[in-house]
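Removed from the display is one protein chain of the complex; every other protein chain stays in position.
And then chain A:
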Amino acid sequence: MNSNQIQHQQLQMMQLRDIKYTLNSWITPSVLVICSPNVSKIFQKSGNSALEEILSQYVLDKKKLSVRVGESSYDINDFKLNFVTFKHLDPQHYEQVLKDNAASVDTLATDEYHSNFQLRTKQDVPYFHKICQEPTPWFERYRHNFIKSSHNLELETFSHPIACILAVSSEDSNPIGMLVKMFDSSKPPPLFQQYNIDANIPKLYMLVHPEHSHAESDKRLAEMKQTFGSNQSYLLRVNSKEDYCGLSYDQSTAHLNPLTNIINEIISKHIPAYIEKTILELNENIATNKKSFFSKVKVSFRFGGNKKANEQEVEQANSMGSIEQALRKVADLYFILQDYEQSLSNYKTLVKEYNSDKSPNYYASVNEMIGICNLLLNKECESYFEIANTYYQKASLNHCLARVTMIHGDILKRKNNYKLLAELYKSTAERENLDAFCSAILFEQAGFSLLQISPSPLFRKACMRIVMAGDKYSEYSKQKHALRCYSFSYSIYEGRDWNLIDDHLHLSLVRYSFFQGHTSDAILFVNKLLERNCQSPEKQNSIIREFLYISKTYTKENYIGELPIPSINNESISVFLNDYSSDENQAVWQEMEEAFKKEAQIISKPQLQGFDLWKRDLFIEKEKERTAVVEEQITVSVELKNPLQIPLQFNRVHLVATFKEISDDPNSAIEESNMSPLDDEAIAKMDSTPFKVEPMDILLGPSKTKRITFTIQPLKPGLLQVKGLGLCMCGAIWGKREFKLKQKRLNKTKAQRESVMYEPNLALTFRVTSPMPRLEAQFIDFPNALYHGELKQAKLLLKNCSNKMGLKNVRVRTSHPTSICFGSNMDDASVIKSLDTSVQLNIELPPNATVLVPFWVKGVNVGRHPLRCLVYYESEAGNTDLKYRLARCQAQFDVRPSIRISSLSQQSSTDLNAYLLGVEIDNPVIGGGGESFHLKQISSISKYWKLEPLSYAGDVPNPSIVTLKPGQFTNLFFRIVPSAPITKQIQDEISISNISFLANDPMYDASSFPVFPFLEYEKLGLDLLQNGGGNSNSIFNSNNINSSSSALTNPNSTNDQGGNGNDHPNHIDLLVFWESDNHLMGVLNSPNISFLPTHYNDSLLSLPWGSWKNTTSPTGKNHMIYPSLKLPLRYQIISEKVVKHSSFETQPLCTVPVTLQLSNCSFTSVLELSIETLLPHENIDQTSRHTSQYFWTGVTKYTIKLAPQQIVDLQLHACFSQYGVYNINRYKINVTLSNDTHKDIFSTTQHLINIEN
């Protein structure tokens, strides 16, 4: 576009803005062009033109018109003419004109008023005015075109032709006759008759002569000149081979062109003559008819309201119409001549002639003209326009109404009266039957007028108007305009809960975004539309139908990308790499998996301390994608929801993924995806793609949620990333739904903190690695139910499913490590040292091999247990990406209560080195159906101690005491004695004493497999429980079961006063073997029964043991409080029980030697003691008031040190002065507990001495 053109356009825009310019264009008189069919053909052939079009080119320049009417002469410098045909005059043609007008501004239409502007609040309005001064540049052009083309033949005479050009071809057979027939003034065409158009207009006859024609043009012209007069006859030679018949207007050659001549003659001669004549004639006519005219009006008034008179009047109106029309015609002609004063006075006369009620159309039209005259004369004109407006409305002349609205609107705009302007535009735009595009334009203008109102623009109302404009635009199928209107207004309603309005806008936006090819916007709005789900099911149904229809029509290959439905619960996405199914107790599995990971040393987290902690972010290992194996299915489970109230069908739902080969050169990596529709062709090709998916059809009911499992099978090693779901909606349209995984916001570096960055979520990314063997594990003969303590054998079946690769290094980890013991006998047993290590099975499996691993199960805790077992294995071939794989299997079992054991231990009062053990066993099941249990054997395991029966010697006297029917109790007593002479050497052997209750039965070996490992596991479990599962190190140290010396080997436990409860050697593990009537066998363990010296008079040293307490716990949750070895001191008095004394008279004192035996029970610590006898007046304790009846003599105080396990006898002497029975308890032992803590111990047992005569 060159600068001239730009200037021209700008000039034009300026002109269009001036309503006066538009008005001048409107009143341009027209010349009727009538062509014979032959002529039309000639022009049609050469460049698809018409004669009137060519003629129009000749009046673009300024033409001068001079007219003399009576005394006044008029010179118009810029005279314009329209060349029209009958077609143009015909009101039927007006529809087309409107369409052309609408199309004329298409190029100016924009997608947005201003890009990226969102009107949300009142404050946005001034900003909008600032950035977008002219939101609707097309309005003025449209107004110009609309007014220019808006003519009403009945009401106004501007479009009545003032001249006529008749053209025939020289090839026509009878051109003269034709010319006569074509327009006969005495018999004018029906259009002229219908609208009373003056047919006595100047006529020009034209003979069109194609150059190649052989017809005798000159002769014909001569004939024409003869018939019509030489002034009116012309010859037009045309070259039909050139465009526009070689008549195209060119300023330089214009003077040679025959048409220039014709036009000039029309303007200079014919039109002025016609106007002069017509005005004179009409004026005369008016003057003569005035009198009769008024009388007639009076008559009509007299008969007003009478029906008959009405009919009469119609007739009269027709006859006198010519007079009114004459007046109108004169006024219009003066108007054309730009004599607005004259014109105005005529219009003013005319307006009196019309009755506003009877002929509102005429009345309105004349008022409009008065207004326009006043406007052009710069006088007050609005009131006339208002009248015109009112009566046009009454007469339902919508297009005239629109014209007067636009003219009036321009005045209001100039006056900045936007409120009224908006109202005016809106009321016109609302008219029914008004051209929809015009209506839309007016609504849009009304909207922007409302925005202009200051200081408080009515922006909501403005948006409503703009939406209405959008509705009208869409009615006229101007999609670009409609989309602009809707999207502009949308921002004000967005997210504010105006549901009905939102729905309306969303629906429209979906439609027009699609039409305009903004598919992603359309999808966005569909999402919003369906999001709220507040429409009725019928409505939703129609929305979906429309969506499918539109998207099918407007997208390529039926693929639209992201679909709005179904909604995906992104948090529900879960991935399973191996073929095990989902499990609710995922955490249990995960814990075990993590443990294996640790064991395989996959994670190597550095231990950070001190200042390194500042930099700990640097040491956090980057999360890695998971590893999948070629040809093994990856399972992705997703919750899909139908958010709508109608059922939805989805076909061929499948996973969508991208695949990338891993190679060193990033450029050579080929990336493949299956984002395109999965049609039959794609399915057929799937075997050659790097991965395979399995499509499925889904029907989702209204508001239903379904969890659906999809599979994908990688076929090549590489990087596979699952992106989402591909699906065919309702069998019509293909699209996808992407998974949106939650991503962690990064904020480690400054760049990350300043911008919003996210860590990639690798949950759906897989590193596909080369083939690996796959193991399947299964329990065989696993018992459903066990009694507490029952032992049963079962098997674990391991199968290598791969037919190519072997596997090795099989390890097992279970959720109940204390209940399972792998192996069948002592030799092949796989015993673990710690509960958090895995069981190493010495197995290698060649391809397709199967192996049965025996193991024992024991009912350890009562209840229902889901046993989960994780099997670890490695490929024989090795794989760097995937060091090991895991297989899962699980089983459920119940543990029912059997018998309960409580124990009591006490120090023996007769032997310093022996303790008493009471065992109470009961069968707690009360009620019918309970099992009876027969006790078979009791075994003790300890390092230094063994068990001896106390209740009986040898056999059990009555077998019934060891048979427990439901609800029965039995008590058995045993004596705990040292198993061997105690030496200071540390024994490695443990002593096991088995006591069978039935002499003839074979004995169980308590140290054999699996009884012993289970005991050890149980003890490990208890330790774990006591230490809170804390420091595994300490567990390791204190529970090293191979060296079954638990605490004593521990160099730290020298201090017997504190520390761990089981730091002393005085404990045994008790095992009770039972059998039931059904020949079930079980062992109940009571581990760590302690027996310690007690000192009752000191609360610190007397511990709540020595009473019955449960030692078997059915739930395993009882915290066993281990009494600590507070004071490893035992003592006893040894003396004669009866002392004969002859006479106190002869010998007043009887001295009895008493031995105080002191024993240090500890194996490690040295006891510092001072033993003191009490003085007669001293009380044993604060509460006793007794005074002594005896006293001590000889050595009364010893200070000694007791080495570990040392027994010392001290000699004391008691003196008695009377016969009687004495309790020898008047001594105290002071123990040094630590450096400055001392404890006095008083005897609490009585040692009686009888002094007899």
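Annotations for the structure displayed:
Following the convention adopted for this analysis, contacts are C-beta pairs under 8 Å (C-beta built on N, C-alpha and C of every residue); 3 or more make two chains touch, one makes a residue touch a chain; residues count from 1.
We take it that contacts and distances are computed from a predicted model.
Missing chain, UniProt protein name, picked from "CCAAT-binding factor domain-containing protein", "Protein NPG1 isoform X2", "N-alpha-acetyltransferase, non-catalitic subunit" or "Trafficking protein particle complex subunit 2-like protein": "Trafficking protein particle complex subunit 2-like protein".
Only one residue in the set A:434, A:467, A:653 or A:1089 touches the chain that does not appear here, and it is A:467. If you put the hidden chain back, the residue from A:60, A:500, A:1221 or A:1248 that touches it is A:500.
By the touch rule set out above, chain A reaches the unshown chain at residues 122, 427, 456, 458-461, 464, 467, 493, 496-498, 500-501, 504.
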